[in-house]
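Only one protein chain is missing from this complex, and each of the others stays in its spot.
On to chain A.
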Amino acid sequence: MPTVVVMDVSLSMTRPVPVEGTEEFQRKHLAVHGLTMLFEHMATNYKLEFTAMVVFSSLWELMVPFTRDYNTLQEALSNIDDYDKTCLESALQGVSSVVQQEWGASIPSQIVLVTDGCLGIGKGSLQHSLATLNQRNDSNRFPLPFSFPSKLYIMCMANLEELQGSDSLEYLERLIDLNNGEGQIFTIDGPLCLKNVQSMFGKLIDVAYTPFHAVLKCGNLSSDVQVFPRPEPVITDEEIDPLPKTINTDLEVVGFIDIADISSPPVLSRHLVLPIALNKEGDEVGTGLADDMEDENSANQIAGKIPNFCVLLHGSLKVEGMVALVQLGPDWHGMLYSQADSKKKSNLMMSLFEPGLEPLPWLGKTMQLGPITDAKENPYGEEDNKSPFPLQPKNKRSYAQNVTVWIKPSGLQTDVQKILRNARKLPEKTQTFYKELNRLRKAALAFGFLDLLKGVSDMLERECTLLPDTAHPDAAFQLSHAAAQLKLASTGGSEHGAYDHNIVPLQTDFSGRNSDRI
């Protein structure tokens, strides 16, 4: 989940804050202090997060494009100038375009908006933007909700009392509402000071930037892992089940499936599964990311030499071309597989399926998947050349069952032509002739299109008269028989008009005496 830090650099941010001590402090300094703390946290615990920084006043500017280099972000913080007034709408517009250009519309992003709660005046102020919300058309749509999935975190360099005094809180809450309720407002508890800013950013970190630790298990084999990015809670049907589902911290492998069988399944999200070594206090020792600190380096090296189940699993999944099906929660599964980033680098990756009993129709119900040893014979075959997947659906889809559609005249004409073509090749094509004839008959009966039956009957009679002298005598018998049967069907009723009744070829015998037939 990429992060965009959106920093208010309007003049109001330079308002002084009374702080014990001699130095004069501005709200801006508090904000910088808070963000520094956030960046430091990410640099150590959330290193893979891409973060960009946008500053805004009446205009906006992308200060740092998406990066994992937190030093650059830190540096940019110290180079912030002061500008004019606050104009949130254009800033959010900017965020929207920055994110979409980089990640498209489907990757969830986190927006950390840092402001002092002075929302501007006149045109471009948030009050004005919200007041004109109903007068918009497609060209000047308000940027919220963002067109990508997002969380909007608003960090206010002000305390609650201050905000409530000026209606600002109300407007900011409306922003969250406009973002489909996705997000949260943070305010400073108590007087404005460094300590309280820290605790506010601490809360943000707890909400959005704590690494997700889990235990990956396969029977009695297990490994501590970090899952990155953090899997977000999922709501499948807010009406029936409004509680968001979160994934277990025990990720339990339930079995294995060939990549060909799982067949590029749709997934909600995908995550790196990084083995970690936890020390006694439960703190992470190393996630295997390059680190400057020396003691951590040596800890990493020790951890690198201890056999880890993740590495074994990854290696075998890669070699065998398989995925491991993993249980994430009740009726919720995902898969583990080896993902190659380049020729040399590859990783253990986890994708989450949609929660539910049957996330992939071609595997059937997940609960009904069992060990092959329970089967009478190995469904993969002795030579490993078969597979019990994919599961065939009970009913075939229209494109797999030769349905009859006559909406376009060409559809009808093609079907009639097929009959004609076969009629001219009687008696060799007797079987196909009757098959096509019965198909047409069935459809005509269902559509109540009896005129067609009459028409085709006439046509077959005519064909009978047009038969060349060289034609096999059976052709004439079959044609007139078919024509008569169709005519009977066209009158409706009786058994001839029954849907399941099939016209069968006339039993003829030309092997014996010519005159003695049937």
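The criterion applied here is as follows: contacts are C-beta pairs under 8 Å (C-beta built on N, C-alpha and C of every residue); 3 or more make two chains touch, one makes a residue touch a chain; residues count from 1.
Rule of thumb we're sticking to: contacts and distances are computed from a predicted model.
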item	value
Listed names "Signal peptidase complex subunit 1", "MIP18 family-like domain-containing protein", "Integrator complex subunit 13" or "Ribosome production factor 2 homolog", with the criterion being the UniProt name of the chain not displayed	"Integrator complex subunit 13"
Selected residue (touches chain absent from view) among A:Gln301, A:Gln431 or A:Asn502	A:Gln301
Contacting the left-out chain in the complete assembly, out of A:Thr366, A:Asn422 or A:Gln478	A:Thr366
Touch with the omitted chain, as defined above, among A:Leu251, A:Ala277 or A:Leu488	A:Ala277
